[in-house]
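All protein chains but one are shown at their positions in the complex.
When the chains are written out, they are named A and B in that same order, and each has its own residue count from 1.
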Amino acid sequence: MTFSLHSLMSRFTVLVALLLLVSGGFVAAQADSITVQARLVHGTSKEQKGKMEVSAAIKKKLARVFKWMHYYQLNSTQLNIADATTKTTKLSKTASIKVTNRKNGRIAVSLYSKGKMLVQKTQTLRPGSYMVLAGNTGTDSAWFIVLSKSK
Amino acid sequence: MNENEIELKIQALVDGELTGREAEELRARIETDAALRELRERLTAVRGLMAGAELPRTLPESGDFHWSKIAQGIEREEREAKRLAKPASGANGWLRWGMPLAGVACLVLVLSLQQTTLPDLDILFGDGHELELTADEIDVMTFNTGDDAMSIVWLDYSIDLRQDSLQLWLD
Partner (left out) sequence: MPEKPAYSSAEEPQLVEWAKAGDMQAFEELVARYRDRIYVRAYSIMRNEDIAVDLSQNAWVKAWQRLEQFHGEASFATWLSRIVTNLCLDELRRQKRARMDSIEAMEETTGPVENRMEMETVDPIEGLSREELRERIDAALAKLSDKHRTVIVLYEFEQFEYKEIAEKMGTSIGTVMSRLFYARKRMAGLLKETLKRDGLIE
């Protein structure tokens, strides 16, 4: 069996083209999807043994603004969201968030409490930065929903 | 004057609230009464202790965050003041212009409802951040840390932090 140089080259070209097509599609899919980490955090000055504190990086940022001595992570979830898609996650008994991937790193986060939407925030979320929705709990502590983009 | 009234008068004297003849008479009476003298001294001592005794404290949140809330409060009040300001117009002017204007307003409203712009519910825009608040009863403040590492939306709303036993679910 013999192969001409021409046929080898054309097969090679086809294979390379296919490879580029597949990998390009793969890369495109990766660029369009986004991974968001959402954490429910409880800010309080009362020590709560057995509860896990939020990461040092997040604590440092929150502590720069707020007064609490402890920031306990009550819940954490990772959402992998394709372009123009929405994912929902329940963070507490009554609170849930819907996160929509709006392309180019922009996300829209809607906070629901007991099924009712309270607020929606849309922004570009860069790696290393945080979006925080927060409020008082009414018992001298605060709740925080801390969102960040996973690398 | 009963005992309680005398005590209150002595307090007033110590506080500089009793003047003139009344003060003179009371001073004279105190000089002849050891118990009243002692009460005057004790009241004077308590006053002395309290002077400048307010415990200094630091605001329990960052100055930037505090200022951000104040600035947004000012903005909100100014918007509210503008909204409440009534335009000056006579009755004839209203009749001549009011109806056509109302018609135009309705048209604008209908057209605006067709669009996808956000309703005017305390929406704040800046640097690509959009915020929509759907619950009128909630106050909201936004704040960005100077290095843009954290954007905060602070709601005047409590949520239940308890988790139920259900596992987290995703759509």
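Observations on the structure shown:
By definition in this document, a contact is a pair of C-beta atoms (placed from the backbone, for glycine too) under 8 Å apart; a residue touches a chain by one contact, two chains touch by 3 or more.
Please read these numbers as outputs of a predicted model, since none were measured by experiment.
Between the chain not shown and the residues B:A34, B:L59 or B:L84, the one that touches is B:L59. Which of B:A23, B:L39 or B:I138 touches the hidden chain is settled by the complete complex: it is B:L39.
By the touch rule set out above, chain A reaches the unshown chain at residues 67, 136, 140.
Mapped onto chain B, the interface with the missing chain covers residues 4, 7-8, 11-12, 15, 17, 39, 41-43, 45-51, 53-61, 63, 66-67, 69-71, 73-74, 77.
Here is the rule we use: only the chains that are shown with their structure count from here on.
Averaged Cα coordinates give chain A a centre that lies 36 Å from the centre of chain B.
Here chain B touches chain A in the complex through residues 60-62, 64-65, 128-135, 138, 140, 143, 145, 148-164, 166, 168-171, going by the rule given at the top.
Every residue of chain A that touches chain B in the complex is listed here, in rising order: 40, 42, 61-62, 64-67, 74-75, 77, 79, 86-95, 106, 111, 113, 116-124, 128-138, 143.
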